[in-house]
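Everything on this sheet refers to the single structure shown next.
One protein chain is absent from this view; the other protein chains keep their places.
A, B and C label the chains in the order they appear, each numbered from 1.
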Amino acid sequence: MEKISKNILNQVITPREPESYKGNYGKVLIIAGSTQFGGAAIMCSSAAIHSGAGLVTVATTPEKFTAINVKIPEAMTIDYHDKKALLTAIINNQVIAIGPGLGTSNIAKGLVKAVLNNTKTDQTVILDASALTIIAEEKIPLQTTANIILTPHQGEWQRLSNLAITEQIELNNQTNLHELNPDALLVLKKHQSEIYYHDQASKITVGNPGMATGGMGDTLTGIIAGFVGQFGFSLETVQAALFLHSEIGDKLNEKNYVVLPSSIIEKIPKYMAKFSSRDK
Amino acid sequence: MEKISKNILNQVITPREPESYKGNYGKVLIIAGSTQFGGAAIMCSSAAIHSGAGLVTVATTPEKFTAINVKIPEAMTIDYHDKKALLTAIINNQVIAIGPGLGTSNIAKGLVKAVLNNTKTDQTVILDASALTIIAEEKIPLQTTANIILTPHQGEWQRLSNLAITEQIELNNQTNLHELNPDALLVLKKHQSEIYYHDQASKITVGNPGMATGGMGDTLTGIIAGFVGQFGFSLETVQAALFLHSEIGDKLNEKNYVVLPSSIIEKIPKYMAKFSSRDK
Amino acid sequence: MEKISKNILNQVITPREPESYKGNYGKVLIIAGSTQFGGAAIMCSSAAIHSGAGLVTVATTPEKFTAINVKIPEAMTIDYHDKKALLTAIINNQVIAIGPGLGTSNIAKGLVKAVLNNTKTDQTVILDASALTIIAEEKIPLQTTANIILTPHQGEWQRLSNLAITEQIELNNQTNLHELNPDALLVLKKHQSEIYYHDQASKITVGNPGMATGGMGDTLTGIIAGFVGQFGFSLETVQAALFLHSEIGDKLNEKNYVVLPSSIIEKIPKYMAKFSSRDK
Partner (left out) sequence: MEKISKNILNQVITPREPESYKGNYGKVLIIAGSTQFGGAAIMCSSAAIHSGAGLVTVATTPEKFTAINVKIPEAMTIDYHDKKALLTAIINNQVIAIGPGLGTSNIAKGLVKAVLNNTKTDQTVILDASALTIIAEEKIPLQTTANIILTPHQGEWQRLSNLAITEQIELNNQTNLHELNPDALLVLKKHQSEIYYHDQASKITVGNPGMATGGMGDTLTGIIAGFVGQFGFSLETVQAALFLHSEIGDKLNEKNYVVLPSSIIEKIPKYMAKFSSRDK
């Protein structure tokens, strides 16, 4: 399996055009959070903003608006119970990430279906966490014509693919991914996370066990959303997002026994500058 | 078109008189924010306070008070639905900035009219974001005798002036601004933002595309409000505010791929000291 | 008038006894804040905690509890509308500071009277901001047998003493203070703030106009409360608190055009270590 190298960062994180505007860097919708899991929406959308997304809207339960305003004043908010506002947001954003902290309530199920039913070519849908559980449990087909990115950890991938963790080897992963949707991109989160897309398989060798803490996946999803928003959907874009997340984690782990999601998020703009092709 | 030089900072940011009080540095009212756009009110008022405004009051929807208290405990708050309190605040503040995150609801429209109808000479009204959209859509005349500062981006200026973006050249901008109000000052936000006032046109050549992110305009509005509050309304004051915003953005962009509004705000007191004439 | 020297810090900020507990460093009650002025309660109590108060309780309106929990998790909260809880708190705390952001509602008036009626010898009452306005307007006598500290700015002192600002000279201040209460200590906040106590008058020559911003007085009140809580009531304790507040302000002003209250608060523990007699 191909090893993703640090060069992917230089390749993807290109200099911005001098005459460009926030509209050039992607409109991103994060559908996330619920009463019990409010932090997931915060970490995901904060990661998207720190990764350079032009405009980020968080669709969540309104009791979380205050926390979002405090932690990420740059984000806009909508109430995901408001069907009309939600549908408008799904149609008007280029990247829709759904799942972090969403839970598996009937409302959450309806949100997943609304995304899959109302997105199309030129949009990208990132399915994470609770959204993956819902898709597995409800056997919801991945029918949208939008680009699809799945970001399961091994247990979620087992539920989605019916592959036991020991069966999650390259060929099986590819085969079962293509059965779900032949054009979907899979980010399989594990020790040395792997990416599957069409007939290509690649993995990172960065990352460390200090990152084994709640919220780390929500953060990765936000970075992927931010990167697709500004650099466009491609295998390379997702590889760069995955690499950056673990690379920052490794830098922080040199001086921190545990690496908190919040500490990774804060460092994204700095490491994007450091590892971009900007000053090369 | 005249290029605004860094000297403008030395010229405007003068040393404070030893025997002076918060009342000497301006009473600023920020009318901003709504359920969906709470962060705009935070960024705008935080920028005003970090820029040195003596006393800042935020008129917003009360569900945002907690986030404001957390992020900027230095600010006071009033409920903009409370007409009497709002009118008192409009009359008692020297600088009124209206628009960031306000939305275009009927309440928002009423707020814009209340500001234009109840301000007068010696006050300064800064019209931004939603307030500009409302003025364009409702064809509200800019009748106040207060100083007027308009801070549209190109799309908002198109709606206000009826000039397509390609038509937004110096002469046209001047002509159409004077039709709106011959004494209004226009800050046209774009790559190399421009300022129009009476027969003068000037532009900055600082700024960078890392600043192309949501909330950057709200932050500029806050800096302008803070500067007018303490240095008085003048072309030079607004030039200095515009310059400082982008100058800090450039400094931060040296080490950060994206420049978040929050990170600019935090650095204002330091850069005001650095670029002021205080130690010269 | 005696000039307070930096030595006061060494004299007052003594090393802590190795075997000592939070109970040894004062129980402080801050009665502050209202819907419109939530930040004042935060800045005042945060300053008290950073100054070393052992236990701080904030009596405020419950809508401010979330902001207080976020900004100062070390503080406890009570609802000041709960008369029984409030009375218990007044009786059980050694230092009671009342006024920052309190407003002048009937509830606020009741709170001021409750403090003056229910405190006694060995307690210290700090009357600030709205509490001073209420006392002036309602002609409430300063009858408590507790130590009394008044912290007006010149306008508030005018209302309390009936001395116009130009009349606020040493002899007049002393005379009119003694009429209010012969044992009260007055901190008159101005350029080169002054302290009056019995027949002694002293002033600081530290401080700078970068500190002329909303919330600075609330912060000073918190430092005084924290100092009296741990070092005991005395002229010297209050002198040290006043000096430290402006000394930190001066250090910050070297690199910051404006000095925000939040930035002073954050630095208190460091400057208390630096200027204490601990390492001498």
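Basically, a contact is a pair of C-beta atoms (placed from the backbone, for glycine too) under 8 Å apart; a residue touches a chain by one contact, two chains touch by 3 or more.
Note that the structure is a prediction, hence the values are computed from the model and not measured.
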Shown chains touched by the chain that is not drawn here: A, C
Of the residues listed, A:M216, A:L244 or A:I268, which one is in contact with the missing chain? A:M216
Touching residue (missing chain; options C:N7, C:N24, C:N117 or C:N162): C:N24
Sole residue of C:Q36, C:T66 or C:S262 that reaches the chain not shown, by the stated touch rule: C:T66
Even though one chain is not shown, chain A touches it at residues 35-40, 42-43, 63-64, 66-67, 70-71, 153, 191, 208-210, 212-216, 253-263
Could you please point out the chain C residues that touch the chain left off the display? 13, 16-22, 24-25, 49-56, 62, 65-66, 68-70, 72-78, 269-270, 272-273, 276, 278
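Heads up, the rule we're going with is that only the chains that are shown with their structure count from here on.
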According to the touch definition, list the chains common to the neighbour sets of chain A and chain B. none
Can you compute the centre-to-centre distance for chain B and chain C, using the mean CA position of each chain? Integer Å is fine. 35
In whole angstrom, how far does the Cα centroid of chain A sit from the Cα centroid of chain C? 49
For chain B, which residues are shared contacts with two or more other chains? 66, 70
